[in-house]
Structures are given as structure tokens and as C-alpha cells.
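For this depiction, one protein chain was excluded, whereas all remaining protein chains were kept in their positions.
Note that the chains take the letters A and B in the order they are written out, and that residue 1 is the start of every chain.
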Amino acid sequence: MALLELDNVRRSFGGLVAVDGVSFSVRPGQIKAIIGPNGAGKTTLFNLISGVLKPDSGRIWFKSGRIGGRRPYQIANAGLSRTFQTPSLFLRMSVLQNVMVGRHRLSAWEFAGCGLRLPAQSREERAIRQAALSRLEFVGLARLADVPAGALAFGQRRLVELARALATEPELLLLDEPASGLNSKEREDLAALISRTREQGVTILLIEHDMSLVMDISEDILVLDHGLAIAEGPPTVVQNDPKVIAVYLGTG
Amino acid sequence: MDHGSLALQYLLSGITKGSIYAVVAIGFNLIFNATGVLNFAQGEFVMLGGMLAVTLTHFVSLPVAVTGAVLAVTLVGCALELLFFRPLRRHSVLLMIVITIGLSIVIQEAALHLWDEKVRSLPYFTGNEVSSVKMLGAAISPQVLWVLGTVALAVVGLHVFLKFTLQGRAMRACSSNPEAAMLAGINTANMRTLSFGLSAGLGALAGCVISPITMTHYEMGAPLAIKGFAAAILGGLGNPMGAVVGGLLVGVLEAVAVSRLPAGYNDVAAFAVLLLVLFVRPHGLFGSLAAEQAREC
Partner (left out) sequence: MATLRHLLGGAATTGGQAQFLGRPWGAAALRVLAFVAVMAAVQLAFCAAGKAYCLTQLTMAIYYAVAVIGVALVMGCAGQVSLGHGAFFAVGGYTSALLTTCDLSAFQQAAWAAWLQSCRVLVVRPDLYGGQVMSVSPWAAFVAAMLLTLVVACVIGYPSLRLRGHYLAMATLGFGLIVHKIILGSALLGAADGITGVPAWRLGAGLALTGKAPDRVANYYLACGLVLLLLVVLGNLVRSRVGRALQAIHDRELAAAVMGVNTAVYKLKAFVFSALLAAMAGVFLTHYSGGIGPSEAGVLKSVRYVALAAAGGMANFWGVAAVSIVINYFSLRGWFGSYDQAVFGALLILIISLTPEGPLQPLGAWLRSLASRWFAKREAAHGPA
């Protein structure tokens, strides 16, 4: 039973077809990677899955529920979380507060309860803080909890965004180029982090350009080119697929 | 007067006012395209043009006064951009809106203190209040012809400028892709200043030409800005030709309201149009790109 399934999803912008009838699925507990040259439609695919864009046609299922065309917060509430190509932190809040926003879907106190600071709401607030802190510890940045997010270095922002996405307790996590802009030591740490995340029961779908990282940690790879899925399978199979080689190295 | 020619009079009045709204709307679009800002002070340019021209007519002839007023207000527009918008580090829409609101109030109050609260007007460009020209079965004041003619000329001139001159094409490049324009060597900052200046000048011209008909007073800026914005939105924000259609439509709708509703509710028609368009069809009649930008995911 697939956790995420896309069936012939299509999306174009004006005359440009960004995603051209892509179908694939992600099994629970997998780490699957999407690779392809720039402009292949990878981030558009993520935007379609997470609800930022509506597909022109085709269907998207998550946990057997249709999510194609739903609003982003509804998809997030279903258990799907993501990070962005450029870390999208709330720069005017502290690191800890950023991660606490991730707990939003798991709490329910609204204006009245929060304004009056009811005892139950106070307790839940402390629980939210604890949970956020533990996610920060997971990515190794607990010491930066009270630093304003705008003051962080690029690599640190990446990690905080990951902690925030994890705070939503997702079943499926979409990572958009998590390794870009990181040095080799940071990439190693990231690979270990992703594996540890999967061990916690989170299925991972990532977009990546760093081939060694992809080959290292992913069990399944989907190759996109110009909006089309041209190959899918385990790393060894994809590596030797002539179509894939042609796309990356050019034909002839 | 029979119903037909009464309706015609209302229609003409609507078209006349509407052409002024069209000019304000074009001004909105120019600045919006170049900077992304909605200039709440747009109507004040119209007011300033009229006020300055009236003062200048005490010293020089009418054509010189009008020219002088238009030039002066153009400079004011450029100055505003240089003072307040060029130094803005991060182009936060919220901040810029708030600044233009403040500017509109300050300009209005400055006008109150520089001149006074009395209503004034320029003399008729040709003829006087009672002269009229017979056209299509209605008696039209020659000033109306001046208004329509001037606005038409301005619209055509702007179109030619944007399409065929180097500066005009540069402005269009800036609005569609500022980064690419910068890379192509276009000074985007100067383009922004130019757009402010052009908007201001056009507004001032409209203010001069409409002055004999609707009078000029220090408070006329705000309602003009709103109706101009309604016109711009109706035609599709950012679409210059749409602004013309939008302006005429708003003017005619307002004329219809004047003929039907009790006095004092005339303005409500234009404001209601604004709300209706925003709620039902924010990209207006002709805008499509604006639609993508207007709605959220």
C-alpha cells in the first residue's frame, strides 16, 4: 500500500509544461530520491504534492486520500511536511519559536483559550515548548534555541527548517535539495540525520543534485527530465540506465 | 428637455469625469508597474496641478500657467520618489503603502495651509460657462472637448512613448522583469523616478483641464484616488488600456447613480464598484497576470 501515489499529474505555466504526466509512488518507510537536471520540474512536483500549486490534471493520493488541489494546510494536517529549496524560516522569530510553529496542527487552543491563558492551555504550551526543544536537539541545534532565526548561517537554517518540519510529526517528509550549500562534513551529518529520521518512522522523499548522497541513502530513485519521468528504480539500476546517462552526459 | 437628450447629457458628463478617472488610473498603473506600490497620493497630483495653475494664472497667461503647473508637479512626483522610495532598503509593500497614505494627508494639509479651503477654478480654456457646441443633438461645453481631447492625446502619447521610444521600452522592461532589466544596463532606479514623474505630470494635466468643470479644492484628491483605483482595478491592475476602459465605465456608472440616487450617494456608486470588483473579479476585465498575483494559493 503506497503512502503517496501520483497518477499522470500534469502542470503547465502558460505555454511551458513543467510536469508532463508524471506517475510514481512512495512506499511507507522508504527513502526515495527525485533527481534530474535543472528545470526538470522537480520543485514543481513538490509544490503540487504539498498543495502550493494545483495540478492541471491527474491525481495525487496520500494515505488513500485525494490531496490534489487541496490547500496546503489541509495537506499538512494529513501528515505531510516539507522543506524549501531556500530555507523558509520566520526570520523575526527565534529558532525555538520557529520550531514551535511546527506543532501547530497538534494543538487546538484558539483565540479565546489562548487570550485567557486557561490552565490547560498553559500546560499545552509547555508541552509544545518541550517537543520543539527535543526536535532541535535531534538536529543538534538546541543551544541556538533563543537566537533570532535571521541571525543563523545558511546550513543552520537548513537544519532548523528540518526540525520545524519534523515537529509536525509527519508521516511523509519532502526535502527540497537539503544538501545544497553544505560542505562535505555537513553533508555527512545530513545523511546520518536523514537515516535517523527514517528510523523514527518517517518516510522521506527528497530532491537532490548530490549524486553521492543520493546513491548512499536512497533505496529508490525517480529521474525526471523536462517534466517527464524517464527512469525509476533502485540506485544501481538507475545508474546504468542509458536514458539517464544520456540526460546527464548528453547523447553521442 | 426630453429623456433622450437628458440621458445623453448624463452620459457625456460621465464620460468627461470618467476620462479623468482614467488618467488617475493610468498614473496608478505606471507607478504600480514600475515599483509594485499603490500610490495613495495619486489624487493629490491632480489637485496640485489645478491649484498651482490657478495661482500661476495671476502672473502669466493660461497656457504658460498650465505648462508651469504640470512641470512643477512632475518635479514634485520625482522628488517624492527620490526622498521616500529610492532609499527603501527592503521593498516592503506594507511600508510603502503606509508612506503613500501619510504623503497624501501631508500634501492635502499643506495645500490647505498654502492656499485655503476655498474652491477655485481655472478659466475656461475657450469660451465660458455658457458657451456650448452642438454635437450629436446635445449641447456640449467646449471645455468637455478640451478634457476629452487632452486625455486622448495623453493616452496616445503615452502609448507611443512606451512602445516606440527607448526610455518607454526600458520602463516596460523594468516592470516585467526588474533583474533582467538591470542586467541589460537599464537604470531601474531612474525608471522608477520617471514613472513617478510621469504619473504626477499626467495627473496635473488632468487637474488643469477639468478645473473649470468640477472646480479645484484641497480635498478633491482622496475621492479621485479611490475612483481612479476603482477604474484601474476594473480594467485590470497594471493594464494601461484597461485603465482607460475602466475609467470611462466608472464615470458612466457614477453618472447613472447621480441620475437615480439621492444626492450625497453619488460617490457610493464608485466605491461600491471598487468593492464589487475586488470581491468578485480582482483581476478586473482585462488583467490575467494580476490575477495570479492577487489571489493566494
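Quick notes on this one:
Basically, a residue touches a chain if its C-beta (ideal position, glycine included) is under 8 Å from a C-beta of that chain, and two chains touch if they have at least 3 such contacts.
What you are looking at is a predicted structure, and each value in this text was computed from that prediction instead of being measured.
Only one of the listed residues, B:A173, B:A222, B:V256 or B:L285, touches the absent chain: B:A222. For the options A:R10, A:R27, A:R71 or A:H209, the residue in contact with the chain missing from this view is A:R71.
Only one of B:G4, B:G102 or B:G149 touches the chain withheld from this view, namely B:G102. Residues of chain A in contact with the chain left out of this view: 50-52, 71-73, 76-77, 81-82, 84, 88-94, 96-97, 100-105, 107, 109-111, 114-117, 121, 124-125, 128, 146, 164-165, 168. With the whole complex as reference, residues 37-38, 83-90, 92-95, 97-99, 101-106, 108-110, 112-113, 222-223, 226, 229-230, 233, 262, 264-265, 267-268, 271-272, 274-275, 278-279, 282, 293-297 of chain B touch the missing chain.
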